[in-house]
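For this view, one protein chain was removed and the others were kept in their places.
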Amino acid sequence: MVALKVSVQLEDFSAQEEEKCLLSDRRDIGALISFIGLCRDEEPPLSALELEHYPGMAEAEIAAVAKEASLRWPIFGATIIHRYGMIKPGAQIVLTLVAAAHREAAFASAQFIMDYLKTRAPFWKKRHFSDGTEGDWVAPKIEDDLALDRWLETKPPLP
Amino acid sequence: MVALKVSVQLEDFSAQEEEKCLLSDRRDIGALISFIGLCRDEEPPLSALELEHYPGMAEAEIAAVAKEASLRWPIFGATIIHRYGMIKPGAQIVLTLVAAAHREAAFASAQFIMDYLKTRAPFWKKRHFSDGTEGDWVAPKIEDDLALDRWLETKPPLP
Amino acid sequence: MKAVYFAWVRERIGLAEEELSLPEEVKTVSELVDWLVARGEGYALAFENRQSIRAAIDKRHASAHSLIASAREIAFFPPMTGG
Partner (left out) sequence: MKAVYFAWVRERIGLAEEELSLPEEVKTVSELVDWLVARGEGYALAFENRQSIRAAIDKRHASAHSLIASAREIAFFPPMTGG
């Protein structure tokens, strides 16, 4: 039984609380990876990033990516939390936790989850600037599409 | 200026405290990776893993690996803590934190640090079993040497 | 059938969602886009670069050729930028 937890939420999260929850009292976990994505400030200065999402589909897509990771690597569990709403520079946006017996599976699946989440989960970022103006929508990065290529070598991509 | 912190210590560590320290009040960090290596229980059941180390060389080798990671990837900082002494199943052994603007550099350098640390930092694990017997020394895994190969493609190995 | 729009597709169309009564000949996502574009300037602007617009049928990723016959909800949105 692989413990997969997905949450799409307005509130901030505590990586520590989630880690405790994922580890519970297991003594077979040798590697715990935590990835936290944060809101970076930019030039011109941001007052916030606004994260829009597609309720229902966002949860389903993240869950599908987590499930796929658990089929590709021997992991014990994964917790993925993605926030929406107005997020200030320095604040947390996304958390991916993976617990496994060995570090290779933990690293690979955490990176896989982040790569696929970036290009499959329906979230969109809009910049709001410190001078009060509403900025543009963040454009997707070409590197994010390229990042998927590394996973194609071993197995077919998600449908 | 890349903030590199290395500690080899008997006491347990708090990943959360170290993360706070590494993030400080920066608003340019977009990705924070935390890797925690834990003592897994085995068959026959362990009472503890005893971690022996070479004082002075352990710190120096880990610092050299962290420095090399900071030269290979654009990262803002890294914190590496490795414990020694008697460590019970479920307890923490090693922490590697990396902060960067983007996830690619954070993932790659955290994995690089763990791979090199495994094979270069002078630590040795001895099993102690629940029935009171002192067990054997943990043998190095062939995968740990193979894990280094992936880093040779891009740049020469550490001296 | 309900249509939902996100991010700058929503802004350009000026609606977050709407009920659509489609003529029978609109069978695929691509044909639905043609039909929407003909409805007005906002739609035309939203779909001016059609390759960059993604679609979902009942909250699952769809392609231009996907059939919409039994769809309850169809979504249009720009490439995703989460994570």
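We call the chains A, B and C, going by the order they appear; numbering starts again at 1 in every chain.
Keep this in mind: contacts are C-beta pairs under 8 Å (C-beta built on N, C-alpha and C of every residue); 3 or more make two chains touch, one makes a residue touch a chain.
In this text, all values refer to a predicted model and were calculated from it rather than measured experimentally.
Touch, as defined at the top, links the missing chain to these shown chains in the whole complex: B.
Checked against the hidden chain, the listed residues B:10, B:57, B:71 or B:146 yield one contact partner: B:57. The hidden chain makes contact, of the residues B:86, B:101 or B:138, with B:138. What chain B contributes to its contact with the hidden chain is residues 37, 51-54, 56-58, 60-61, 82, 93-94, 114, 117-126, 137-140.
In the analysis below, only the chains that are shown with their structure count from here on.
Using the mean of the Cα atoms as each chain's centre, the chain most removed from chain C is B.
Between the CA-based centres of chain A and chain B the separation comes to 23 Å, rounded to the whole angstrom. As a whole-number value, the distance joining the C-alpha centres of chain A and chain C reads 26 Å. The centroid of the Cα atoms in chain B and the matching centroid in chain C are 48 Å apart. Contact of a single residue of chain C with at least two other chains is seen at positions 83. Shown for chain A are the residues in touch with two or more other chains, namely 37, 114.
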